[in-house]
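What you see is the complex with one protein chain gone and the rest in place.
Order of writing sets the labels: A, B and C. Residues in every chain begin at 1.
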Amino acid sequence: MTANASTESEFFFARAGLQQLIDVLRTRGYKVVGPTIDQGAIIYDEIASVDQLPQGWTDQQEPGQYRLERRNDEAWFGYVVGPHSWKRYLFPPLATVSVADKTAAGWQMTSSPDPSPKYAFLGVRACELAAIKIQDRVFLGGAYVDPIYRDRREQAFVIAVNCTMAGTNCFCTSMNTGPRCRTGFDLALTELPDGFLIEVGSDSGSEIVRELQARVAELAESQAAEQARLQAELQITKKLDTTDIRNLLLTNLEHPRWADVATRCLSCTNCTMVCPTCFCTSVSEVSDLQGDHVERHRQWDSCFNLDFSYMNGGNVRNDIRSRYRQWLTHKLASWIDQFGSSGCVGCGRCITWCPVAIDLTVEVAAIRGETP
Amino acid sequence: MSSTDPSLAEELCNLQFASGWSDGVVTELAAISKYVEFAAGTIIFTQGAENHDLFLLSAGRVGLDMYVPARGAVRILTLSRGELLAWSALVGDGHMTATATALEPVRAIAIDGARLLDLCDRRHDIGYRVMKRLAWALSHRLVATRLQLLDLYSHTTPHVLQSPVERR
Amino acid sequence: MADRPKLAVFKFASCDGCQLSLLDAEDELLAVAGAVDIAFFPEASSRMLPGPYDIALVEGSITTAHDAERILEVRKQSRFLMTIGACATAGGIQALRNWGDSAEFLRAVYARPEYISTLTTSTAVADHVAVDFELRGCPINHHQLVEVLASLIAGRRPRTPTHSVCLDCKRRGTVCITVAQGIPCLGPVTQAGCGAICPAYDRGCYGCYGPVKQGNSEGLGDHLVASGHHPSDLVPLFRNFNGYSPEFRAESDRLAARAAQGD
Partner (left out) sequence: MNLSPLMTHAHAAVADNPWLSQTVRIESITAEIPEVATYELAFVDPVLAARYRFLPGQFNMLYLPGVGEVAISISANPNSRERWAHTIRVAGTVTQSLSRLQPGATLGLRGPYGNPWPLADCLGKDVILVAGGIGLAPLRPVIYELLANRAKYGNVTLLLGARTPEGLLYPGEYTDWQAGGIEIESTVDRASSEWTGNVGVVTLLIDRLPLPRPDQTVLLMCGPEVMMHFTVKSARKRGLADKQIWLSSERNMQCAVGLCGHCQLGPTFVCKDGPVFRYDHIAPFLKVEGL
């Protein structure tokens, strides 16, 4: 790259440069996590080679349905989002929060000894950048900071990839979170037929680019990238009307639609598990046989679980209606009171991965009084 | 009872039951009322007995007990200043549903039930006011009774298993 | 030693798998053995002490007239009666006969059916006597059994999961097989406990741990039918190890009725 390139500039590297990027990051001690095909879906897992990327594959999504299909090209990032999200790595499904040991002086409590892995995320979409920003507010933005999230987040290197296509269940444009990656990344790539356009979002991103065979992008390349990104935006058809949505939902807590959705909802927790912002957890005690060494394990939990609201011998939210209502009103309404933004980024995962195809945009429209 | 105690009329106005009523109405009411006093511990009436006066408590507390076989007398409510006692004299059959005991020296305004009903019949404007206040007092008492019935402070711990060792 | 609770293990109609789970617990079993006095456990020990017992573990369903009488006696002798496994808790796989012709089964299976004395149904222990705690699973998970015993001894609430299998699939990173592959799966309406094994091997959940509390089997059945599965194909999905549990039974009967109506 040219020595005086500003961080504002766009760079370009040929397709071979992607492997180089992975290698540079791995050399620097990052575990590179990226998209790969497993169990009939594009998931996020640790990768070492571009060969592990879902080259030439795309995802066809409908409410309650996800299928992999061949593309008619060899794109590495020609899909939208899958069942995993980056929260699996920043906010792991199982983590030890503290350890207690029985000593002669009584119980001694210490922090978890688990080291925090240093991750580089490859292929973070705009909606996912927004989701990370939301979890930043949840775990880092208040009076109390979650140390597990903080340690992983501070070390993470984020390589965003701009969407060049959209899925049926994508509605990031409604949530103002995409499809264009604007902030929150170290590097942002746009995949083109012969290479990648790169934007630099941080000093550490700039440092990595310097090690790549990258050059300043030509105008035609920038325009081609813009065209590809625009294509994604134009493909988005799903909409969620967010006009005054906080008050819409919080003043309709007794709307008959909640009972209607309760006949379909299985309360199975899938939507909350695939949601990239849902952050509920429960802690369980795991002790050795003598009970002298006890670990507190924090696990993903869900407001759809009956016992989630357990209190003094009873459950506050004692039917599916009240649990679905809690989830949707929290995600789209009370989240705004709590964290200053919606809890939804429009990624559509909860729609695709609901085993009975419940679509929150349809539910909101129904509460709004619109015929779906 | 022809001469009305002026302080009685004044006290009636102070009690919630007759508060805000015109002098004329209060005078009519006072004419059929009298002060009664009960020493602490006095049984004012017993469950099942006949009683023809409606009491408005002016001072002191009254306990209401109902008798339950094998459990004895169970206190269901205590009443104090401003509250109605023996409403069955007015809307029941004159037989008391509970036993009333003065827990402290009690001063009350006793209104002759038969004459009050007669007054209500003759003067529907007064009858309406009396019945409205009575209905309010009874609905209030009903809500309070429901809350007692809910047994709010009891706690069940269904998910706590008793150790089989402790069960022995 | 007198303070240790007396434990008894009783077997009714079952494959013995749940008792074996207890024996499989090895190390933990030793700890359990130290904390309880195993007074009656024919599978593990020849020592058979008379009741009463503090804790009775009951495996198996009630399938004979003799079973029905014996379980009354077990209840009388036991302060705390806990069923272990799908048979004792929901009638087990043998409860499939509740939908069939028991006499015909006997003729088909046994050369001399007249020697067989059996009830026409296989039913849960709770249909006969009061049950203090139900430990689910086909077979039960021995970690859970040890946890329940430990909590009974300590007098606290056992920590057995009450959530759906889906939650465990997501925690372990399994991709939903219903959504990604169209495979019918009982996971959304089944209580967790196994660690969500089957979906990780591309098989639908069989519902071994029985219906999750406040699950929506009807919602699942409706959606599967709406997405192209024939009701008659779905009946066997619900009629499995826990098919005679009230929730799965109701849904399989409903689907069978829809199939009969030519839905």
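The rule we apply is simple: a contact is a pair of C-beta atoms (placed from the backbone, for glycine too) under 8 Å apart; a residue touches a chain by one contact, two chains touch by 3 or more.
Since the structure is predicted, the reported quantities are computational estimates derived from the model, not experimental observations.
Which of A:S9, A:S98, A:Q155 or A:S174 touches the hidden chain is settled by the complete complex: it is A:S98. Contact with the chain not shown here comes from a single listed residue; of A:S111, A:T183, A:Q227 or A:T263, that residue is A:S111. Per the touch definition above, the residue from A:V50, A:L68, A:V294 or A:A365 contacting the chain not shown is A:V294. If you put the missing chain back, the residues of subunit B touching it would be 61, 63-65, 72-78, 80-83, 101, 103, 140, 143-144, 147-148, 150-155, 157, 159-160. Contact residues of subunit A toward the unshown chain are 97-98, 100, 102, 105-111, 138-139, 142-147, 250, 253-254, 279-283, 285, 287, 291, 294, 296, 298, 301, 303, 308-313, 316-319, 321-322, 325-326, 330, 333-334, 336-338.
Note that only the chains that are shown with their structure count from here on.
Each chain gets a centre from the mean of its Cα atoms; the one farthest from the centre of subunit B is A. Taking the mean of the C-alpha atoms as each chain's centre, subunit B and subunit C sit 59 Å apart. If each chain is reduced to the centroid of its CA atoms, subunit A and subunit B end up 65 Å from each other. Looking at subunit B, one finds that residues 159 touch two or more other chains.
Against subunit A, the residues of subunit C that register as touching in their complex are 27-28, 31, 159, 162-164, 166-167, 170-182, 185, 187-189, 202, 212-216, 218-220, 222-223, 227.
Within the complex, the subunit A residues that touch subunit C are 38-41, 43, 64-67, 82-84, 88, 93-94, 262-270, 273-274, 284-285, 289, 299-302, 305-307, 318-320, 352-357.
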